[in-house]
Structures are given as C-alpha cells and as structure tokens.
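Take this structure first; my questions come after.
A protein chain is absent from this complex, but the other protein chains hold their places.
Going by the order they are written in, the chains are A and B; count residues from 1 in each one.
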Amino acid sequence: MKALRIAAAALLIIAAIGAIGAKYFAPSGYAHQFRETPDASPSGQHPLGTDELGRDRFARLLYGMRVSLLLAPLAAAVATALAAFLGGIAGYFGGWIERCLMVVVDLFLCIPWLFLLITVRAVLPLNISPEASVVVTFTLLGLLGWAASARVICAGTRDMMKSEFVWLARASGFSGLKLLRLHLLPNLKPTLLAQFWISIPVFIIAEANLGVLGLGVSEPLPSLGSLLRELQQMVTLRPEPWQFVPLLVLILVVSSFQTLLNKHEVRV
Amino acid sequence: MLRSLSLGFLRLLAIMVLAGLLGATLMRIAPGFGSDEQQLNSSLSSQSIQAIRQARLADSDIPRYYGHYFASLIRGDLGISQSLNQPVRDLLRDRLPVTLRSIGIALSLAWFLGLALAMAGQLLNSTAFTFLSEGLSGTFISTPAAVLALLFVLLRLPPELAAALLVFPKIYRYCHNLLQQSYGLPHVLTARAKGAGRWRILTWHVAPTALPQLLALVGVSISIVIGVLLPIEVICDVPGIGQLAWQAAESRDLPLLVNLTLVVAFITVCATMLSDAARRRFVRSAA
Partner (left out) sequence: MKRLRRLQFLFALALIFSTTALPAQNGGELRFCLSGEPKTLNPLAVQDNQSETVAYLTSGVLVRVNRITQKAQPELATEWKVLDGGKRIRFKLREGAHYSDGTPFSSADVAYTMQKLMDPALHSAVGDAFRSSEGKVSTRIVSPTVIEIIFPAPVANLVNLFDTVAMVSSASPLKEMAALGPFYIAEHKSGSYILLKRNPYYWKKDSNGRQLPYLDAVRLEIEQNRELEALRFRRGEIHLINIVSPAIYDKFSAQDRGLVRDAGPSADTEQLWFNQAPTAAIPAYKLAWFTSTNFRRAVSEAINRDDLARVVFRGHARAAIGIISPANRFWFNDKLKPHPYDTASALRRLQQDGFHLDNGVLRDKGGNPVEFSIITNAGNPARESMATMIQEDLKKIGIKVNIATLDFPTIIDRITQKFNYEACLLGGVNGDLDPNSQMNIWLSSAENHQWNPSQKAPATAWEAEIDTLMRAQASSGDEHKRKQAWDRVQEIAWEQEPFIYLVNKDALVAVASNVKNAQPSALRPQTFWNVEELALK
C-alpha cells in the first residue's frame, strides 16, 4: 500500500505540474485551430491528435486539467464542509432543530435546481469571461451538492452523542461547537472523506453537463468534462483510443485522491 | 405509534407541497417561461404569436395556479401537459411504473455490488482485491452517465445495469470507509485479540456499529439513483418519467413539472423516513 500511495502522490504531482505548466508543455494554444487537419491522428506535432475543429488535444487536456482539477476539489470541499456543518448541528442538537434541518435536506434533494441554475445564468452578464463562468459554476455545485451527505452525517452524529467518549468529553466541560469540532467531526471523517472523494468526479462531469444551460466553461476554454463529451458519439462514430485519454486521466486522478485519502487502512 | 405515523404523514405532505411550490416558483422566475418555439415560426401572424404566448403565460400567477392545482388534485385531475397535450395523469400512469421498476433494480444491484465489495475487501484482507475494487469504483464514478448509457445501448445491455454501475461507487465508498472506521474501535480490537474469526468480527462487532449510518445512506441512495436514472432514461429512450422531466424542463411545462416534483418528493421522503425509522428501531433494540 505504501508503494501505491507513493505512486498516487507522484501521479498527482505530475498532473499538477502538467496543468500548471500547460503553457510550456502544450505544443500550441488550446484555442488555436489547425483547420487543415481536423480530427487528425496523433503525430509528432500533435501527441494526441486534433479535435473536430483542428485544436490540439494534448494542449486542451493540459489546460482542461487546470480548470477541473483545481476547481472540482475546491467545490467538493465546500460541499463537504456544508454537509459537516449542517448535518453535525442537526445531529448534535436533535429535536426540532434536527427535524427542521432534515426537512431542508429533503427539500434540497427534491427541488429541480435546474431552474435556479438557468436563472443564475440569466443574471450573469453574457460577456462574462470563461474563467469567471466556471468559478461560478463550481461554486454553485458546491453550494447545492451537500444534501445527501448531510443526512448520513446527521445520523452518525446522533449515534455518537450517546457514546461513552462523548459523555466523557461533555463531563470534561466540552460542549457546543467545540465538542462538534474536536470530538464529533473527527470521528465522522470516513463519511466526510467519502463525500469529498465522490464529489470530485461528479462535479467535473456535472460542469460539462451544465454547458447545456450556458454555465460551465465556455469556448474556447476546455475542461475535463467538456473533453469527455466527445465520447458521447461513441455509439456511431467509434472514438479512437486517444479520445479516451481524458477519461483515463480523470480515473487515475480520482483513484489517486482515493488512495492518498485512505492512509489509515486497517487490516483485520 | 399513531402519533409518529401522523407526524410522518404531515411531514411528507409539507415537504411535497413546499417542493412543488418552490419548483414551480423557480421555473416561473427562470428565463424562458412562457416561451414557445412557435414564436419563431415566420408563417404565424402577430395575433397568433401573441395568442400562443398568452396561453403559455396563463399560469404565470404561481400561488393562484398552485391553489387551483390542489383543488383539481382532490378531484384526481393532475392537469394537461402543455408540451405533450395529454393529461398528466395518463402520462404518469404509463411511465411511472417503468421508472419505479428501474429504480428498484438499479438500487438493489448498486447496494449488492457496493456492500459486497466493501465487505469482501475487509474479509479477504488482500491488497490486490482492494486495489481492484477501488479501481473499479474509481472508473465508474469518473465515467459520464451519457457515455456509459450509450455503451450499454451499443452492447444491448439493460440501462438499469448502467445506473447501478454509476451508483455503486458511492455506496462502496461510504460502506468501505464506515467499515474501516468500525474495525479500529476498541471492542473490535478486543474481539480480535480474543481470537474471533473474521466473519464473526464483521457480522457481530463491526456491522452493528456501521449500520445506523448505512441505514441513513439507504434513504439518500434512492435520490442518488433517481438523479442518475433520469438522464439515462433520456439517453437510452426508456419511456419513464426521466423523459418527462427533461421534456418539462426543455419546454417549461409547468403542470408536468409540478407533478413530477411531487412524485420525486414523495419517493425521496418516503425512502428517508423508512430508513430513519429502521435506524431508530435498530438503535433502540441494540441499546
């Protein structure tokens, strides 16, 4: 497992260096269209070929990683923090506070948020920069993606409130937010880490799907999610192997996160 | 018992009403409400275009629309879909069973796979198996629903299986982490020290500790499955409520949206209430 964790860390570092240094590693800009060679196969000039508009895929992958791999974990952290805070408070206080918050959670799970997202897009200026648009998108995803996990955290907190170590902590004078922060939430780490890990790829893919509403990244800025949309033509057009590279990168990055986060593996 | 059932029913009703109202309000304030593709038809006269627009805006007063809707609901009338020109009741009657069946299959498979992999990982104590499970869950959680759904259509596999494969990584992740945490607890370490077998440790000592949170997860996993299944239905052309939901969103079909929101709210809240009840019962009996 130690070797795996080292490999995972190395992969993430390589991905980060590639994303940050995209300007230096990319053979051309992500927007430049080589119109004479659309849909080209990999070559010396284009390591992963070109897309349907003749743009270098490798360049777009590097810049796409920059957008997705920076913002998705941030959004996941926001969603996890909200779930921890609201779920923790509900479980800690119980009673009508818990009931009210769980009603809010259930509402969050049922309401068609699509229209809120459409409204947000309407409020944003049409000339918003692609970078600002994608930051807004991931922020929204973070603010809306906490509900499912909050329920699980609430249940965990409720049960933990009856445990001996919590009684001991309370007897020692811990209460309120301090008890929540120092004793309850650390013991909910497995649930919180699960939420965080799940949210990263879900938000990356969701960002691409939000392109239908005018949110997400706008042309010509790429993101991992928008690169994955090419695969939707697989049924008829049978994508070439190099078109799967963004999917492979996402799987490797997500798996690496997962490996690094599970450092306290307990063996029976 | 009666009191808790009544409170539960009231809670369900309150959430359904609020969800429907909020969903309708969000649709009303979102741009595009009242728009109809026919407005761009150059063959239509000004008067016709105005009439079409007025007809779409007839329900623009949301509180009045909602009151009227509930009055009709009592009579069993769910309204007429503006985009499909058919009674919503007939549409739901034809399509809801398809989606409910898909939810049942996808949820069962996802839980079976997720829980089985998590438990097997603990029992087998194999780095290779853990690596494989993590790789599998990492692969499916990173694959867009559209891509997997289309691949399944290509391979002529059932779309419910695609939904199960997309959901199981989330269940696996939670189960794995919860079981992991439980293995570190003092009473489990004591049981190990006393020579208890792996299966006994898992079933007698670990699972009861993790179960309350797992039961809470059962409730929310239904909304996760619905969230995954609806786009799969659209992509794979399954005639369920997923297609209706997309239709309602695309054409700002208020009657359809309100009814679908109520249906989803009903399913979600019932699931979470049942899982809460199961969890409370378990905790009481364990105590």
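Going forward, a contact is a pair of C-beta atoms (placed from the backbone, for glycine too) under 8 Å apart; a residue touches a chain by one contact, two chains touch by 3 or more.
Here the structure is a predicted model, which means the values were calculated and not measured.
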{"item": "Residue in contact with the excluded chain [from B:L18, B:L84 or B:A207]", "value": "B:L84"}
{"item": "Residue among B:I62, B:V153 or B:I171 that touches the chain left out of view", "value": "B:V153"}
{"item": "Positions on chain A contacted by the hidden chain, ascending", "value": "31, 33, 35, 38, 52-54, 118, 121-122, 126-130, 211-214, 218-220, 232-233, 235-238"}
{"item": "Residues belonging to chain B that touch the chain removed from view", "value": "30-49, 51-52, 83-86, 90-91, 94-95, 150, 153-154, 234-237, 239, 243, 250-252"}
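Keep this in mind: only the chains that are shown with their structure count from here on.
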{"item": "Centre-to-centre distance between chain B and chain A (centres being mean Cα positions), rounded to whole Å", "value": "20"}
{"item": "Touching residues on chain A, where the partner in the complex is chain B", "value": "1, 4, 99, 102-103, 106-107, 109-116, 118-119, 122, 147-149, 151-152, 154-156, 158-159, 162, 187, 189-191, 193-194, 197-198, 201-202, 204-205, 208-209, 225, 228-229, 231-232, 234-235, 247, 250-251, 254-255, 258-259, 262, 264-268"}
{"item": "Chain A contact footprint on chain B (complex, rising order)", "value": "11, 14-15, 18-19, 22-23, 26-27, 29-32, 122-123, 125, 127, 130-131, 134-135, 138-139, 141-147, 150-151, 153-154, 169-170, 173-174, 176-178, 180-181, 183-184, 192, 198, 201, 212-213, 215-217, 219-220, 223-224, 231, 245, 249, 257, 261, 264-265, 268-269, 272, 276, 279, 283, 287"}
